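Left out: one protein chain. Kept in place: all the others.
Up next, chain A:
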């Protein structure tokens, strides 16, 4: 009996220990071998990046990775930056906020990269930006849109997309509030992942709708590792809210939509961030995507001049047009490249990095998502397009001047 007890408690203790040890181990294994320094005129410009290639954000993380790589190839095929080739070093942070800080520390400190690009998603951008700030490096990032990114006092950060998370749904909020009294929804249910970006999008809309008199009947926050959405769906279905808004990444939106359908909840409007723009989404949901809304910072159809080149180059490379993740990565490349070309330097020296930062602070850059400029904290000054599934295809429906299809309301049953 006594030996027995000891064996079991040992087993449990060892389980925890093994977990920690394995995390450390896998971390070491994923590192690439460091490269020597040396800054000759013809040396490539080395750019350090850490991305969530595995773990919770692996899906969008890989998209961003494809965008960065496509951008680097494109730049190199055009003769490089300042006449130097561009070389990317991409590490995998496993969607882990501790690993991402260690990765950038390593990239800047021991690999001695010339420039850094940001990772995917707010949870990883904040610790990464802190490391870059400590070394005085310019930090342009493709996917850290939540308000908390811009309130940490980062003076080196720029978000390379049209709008911050809270403003993603601005066009939709306007549209809903401008509906005639009889049609306008009266109640709303919100479910958001406990993630600053996902929550930011939903709460940005929530704030505007509440100000407009639309009552919040469910406000549910769930951790990123949630596997069962039945209970959240039950709460939403029980409230019978007119509209449902999901502050989601990917799998949570898919699981929540299926759970809502299983409870036969039929809202007049359903909006989810990120997930619906993913090509895997219609494969998972099937015919029931009709009418689902999503904000998007990018569409391949956008008329901006550099976007055409981007879509052509990317489609030729990958056989399919780019999505928002690839576009945001490409935009990050464009923004940094514009600063490098204007200032005429690309090295880790704080003086050069400081010039790059100052240049971006005071200039507008033409990108694949349109002209971008930033405020003091690095917030881009714009709003997102609103897309909706119409006849099985995702189309821009808002704002009016950019629409490809008519806004559907109320949403057909799913």
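In the analysis below, contacts are C-beta pairs under 8 Å (C-beta built on N, C-alpha and C of every residue); 3 or more make two chains touch, one makes a residue touch a chain; residues count from 1.
Criterion: contacts and distances are computed from a predicted model.
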Name under which UniProt lists the unshown chain, selected from "Decaprenylphospho-beta-D-ribofuranose 2-oxidase", "Na(+)/H(+) antiporter subunit C", "Amino acid/amide ABC transporter membrane protein 1 (HAAT family)" or "Imidazole glycerol phosphate synthase subunit HisF": "Amino acid/amide ABC transporter membrane protein 1 (HAAT family)"
Answer key for A:264, A:316 or A:351 versus the chain not shown reads A:264
I'm checking contacts with the chain that's been left out. Which of A:74, A:222 or A:330 qualifies? A:222
Among the options A:234, A:377 or A:405, which residue touches the chain absent from this view? A:234
Just checking the interface: what residues of chain A touch the absent partner chain? 1, 4-5, 7-12, 14-15, 18-19, 22, 26, 53-56, 58-59, 62, 194, 220-223, 225-228, 230-232, 234-235, 237-238, 250-251, 254-255, 258-259, 261-264, 280, 283-286, 288, 414
